[in-house]
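One chain of protein is taken out of this complex; the other chains stay put.
Labels run A and B following the written order; every chain starts at residue 1.
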Amino acid sequence: MKGLWRKGAALAAGAASLAMVVTGCSPAAPNGSGNSSGGNVTVTVRLWDDQVQKAYDASFKQFESQNPGITVKTVLEPYSTYFDKLRTDVSGGNADDIFWISGSYFAPYADNENLMAIGSDFDSEKAGWVPAAVDQYTRNGKLWGVPQLTDGGIAVYYNKDMLAKAGVDPANLSWNPADPSKDTFLKAAQKLTLDAKGHTADDPAFDPNHIVQYGFNASQDLQAIYYNFIGSNGGAFQDGENFVFASDKSAQAIQYIVDLINKYHVSPSAADTNDNGDFMRDAFIQGKVAMFESGTYNLKNVSDGAKFGWSIAPMPAGPDGRVSVVNNIIAAGNAKTAHKDATTKVLQWLGSADGARFIGSEGAAVPAVTAAQSSYNEYWKSQNVDASQFAKAAQGKTIGAPIGSNYGAAFNAWKPIFNEIFLGRTPVKEGLQKAQDAANAAMKQ
Amino acid sequence: MASRLARREAGIGYLLLTPSLFGILAFLVFPILVVIWLSLNSWDLLSPARFIGLRNFTTVFADPAFLRSMLVTVLFVLMVIPLQTALGLLAAVLLSRGLPGSALLRVVYVIPWICAPLALGVVWKWIFAPTGGALNAVLGGTTPWLSDPLLALPAVATVSIWSQVGYVALFFTAGLAAIPEQVTDAARIDGANAWQVFWQVKLPLLRPTMFFVLVTGIISSFQAFDSIYALTPNGGPQGTTDVIATRIYGEAFQTFNLGRASVMALVLFVVLVAVTLAQQFYFRKRITYDLS
Partner (left out) sequence: MTSPKDTPEATAETDADATTELGAVAKGEPDAAAMEEDTADFPLAEPALRTTRAGRLEARRPSSRPSRTRLGLNLLSYLVLAAGFVLTVAPFILSVMTAFKTPGQFASEPALNPPSPVTVENFITLFTGERNFWAPIAVTAQLVLVVVVGQLGFSVLAAYAFARIQFRLRDVLFWGYLGTMMVPQVVTVIPLYTIFSQLGLRNTFWALVLPFVFGSPYAIFLLREYFRAIPEDLISAARLDGAGTLRILWSIVIPLSRPILATLTIITVVSHWNNFLWPLIITSGRTWQTVTVATAALQSQYNGNWTLVMAATTIALAPLLVLFAIFQKNIISSIAITGFK
């Protein structure tokens, strides 16, 4: 018995030491050493979109052939944790040489000089970039990255059959919170909302407890819904870094959206949509929603998933016309990079029409380099989709995307209150005031 | 002679502790010291840390959201621990009776605990969804389980209990299996029925297991985060599922206010120490170990 244990012990010790020695191998380890082998410099680029990563890899192959001595590697970090990791990595000095940033999060990095300022080396390219993107990322008088993606503006995907059946033409709808006689949008949405017995929402016999088809996707969606409604009503969300969404015109717009949900029932209850960003998109793709206001980021999803005839129309016009938010993504250079020259060269490539062309060619996203955008439109044309509405919206009136040094904190402060507003549990004006105060307090921390 | 032996004993004791002591000092104690230091500073990871003394403490204790989250956490723990312990014990008892299929059931019950929380959170979200969710499909109606201030915390607690019962049953199974047969037989021969055997013989013998299960269960449910965050990412309706761990995560990784997050973590620490000491007092008198 003891002998057995001794053998067992020897075995265990042997296994342990073997484990210590042999393990630590990863099948995914990159071949060869990473850096400076004979003057070769490696620049790493961090991003979160795997479709664009494929485009980048193709793009960088061309770059490398034109720039021997520089190797470019892309690193994909999942979006859900991208900004947590970016913060800790920048803080620890471990960030990649180039990384993507989105508007809501970039201010603290700019303020703390973690990013390379885009200076005179890029003057020749600047004119070719989407102006809204340049504005969005100019802070303290400097531009802090090379615009890479633009979301374009917001437009409305619609279900052709549903609209034909209801006799609705989506091209010229307008909404008006003050004057119902001018509100063609609400009437259309009501006609497109059906209960189990086929009554439309404007029918007195309409049963809001058994809706089988919704007319619109009013919900607590900042980029797709409420930001644009506020802008289209002549209101504002922010004044500089100060939140002003409780002001009259903005509150009026929010009240209109909340009424769409809770009063007119043309959209599902906020209980379904408040914490589930996919709900409306899935409902549209499943053929349960007639009009779906959204951006280019859902184009691929809709195109892949929808089994019905669909098209894209401009968003409904408000009292102030059609005002859309245009969000953009930049590729920023790490101020602490060890290879400043090589990084600058890669950034210049990314900002050029040649380099950015790859982004659009698989329909992944709209490049923020205007000259390269044709690749995107061509791709979708080949798929029989006319994506021009998004570009048109971006060229019309726009409202700047939210910014701030403490944007994340502010968002977390207002979201729970907005949840209650959209659920109808808190009156709109009062709730917005509370949310605005909370957001401003959080921003100033 | 005796003291030399005792000193050699002590020496061996310290020697045995050395590797774990190193690990704990380097990778647990040191970070905790940093956390204490951070609680006196304002740091957002990007700008340099600024010393602000006790200001974080005053703002945290004056923050109604923080105080509410302590209350929510206590409610959560009160909902989860008794139920999960009782159900785990019940499962262990039933599975120790030797019914056919017990081995398979033991494996099945443990699946929720083995599964990574990411997917579970999402599946339960589908189950609780007001429109098209599995629960409402079975019960009818469109109850907004996760959006109703009265229902959200019980819903979240249910998921937590569901994922822990098998794990608790594991310990009780081992504990039950270790009860010597003679003890229960002796009791039965003395005329005790099954109920009395359970309550007066088996349960007291399970006290060490119960102590361990309760202490670790309470510590981990005070720190519960993953599934709560997955189900109600913004603190739930009117903050009713905003437990302290989600608050700390929010302060650390969304607001990036590490000073305040550290203060909250320290408060949690003090609470847990107090609770554990209380349990220690209660149990130590009632468990006897055969130690000389």
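To be clear about the criterion, a residue touches a chain if its C-beta (ideal position, glycine included) is under 8 Å from a C-beta of that chain, and two chains touch if they have at least 3 such contacts.
From a predicted model like this one, the values you see are computed outputs, not experimental measurements.
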Per the touch definition above, residue among B:S147, B:S160 or B:S262 touching the missing chain:
B:S262
Have a look at A:N40, A:N67, A:S104 or A:N301 and name the one touching the chain we're not showing.
A:N301
Note that chain A touches the chain not displayed via residues 2, 5, 9, 12, 15-16, 19-20, 23-30, 48-51, 75-81, 84-85, 88-89, 92-94, 96, 278, 282, 285-287, 297-298, 301, 304-307
Contact with the hidden chain only, please: which chain B residues?
6, 9-10, 12-14, 16-17, 19-24, 26-32, 34-35, 38, 45, 87, 90-91, 94-100, 102-103, 105-120, 122-124, 126-127, 132, 134, 137, 162, 165-167, 170-171, 173-175, 177-178, 180-183, 185-186, 188, 193-194, 204-205, 207-209, 211-212, 215-216, 219, 223, 225-226, 245, 248-249, 252-253, 258, 261-262, 265-266, 268-269, 272-273, 276, 287-292
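Throughout what follows, only the chains that are shown with their structure count from here on.
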Whole-angstrom distance, CA centroid of chain A to CA centroid of chain B, is 37
Can you list the residues on chain B that touch chain A in the complex?
44-47, 125, 129-131, 142, 144, 146-147, 232-235, 237-239, 250, 253-257
Looking at the complex, which residues from chain A come into contact with chain B?
84, 87-88, 90-91, 108-109, 111-112, 114, 209, 268-272, 274-276, 406, 408-409, 411-412, 415-416, 419-420, 423, 442, 445
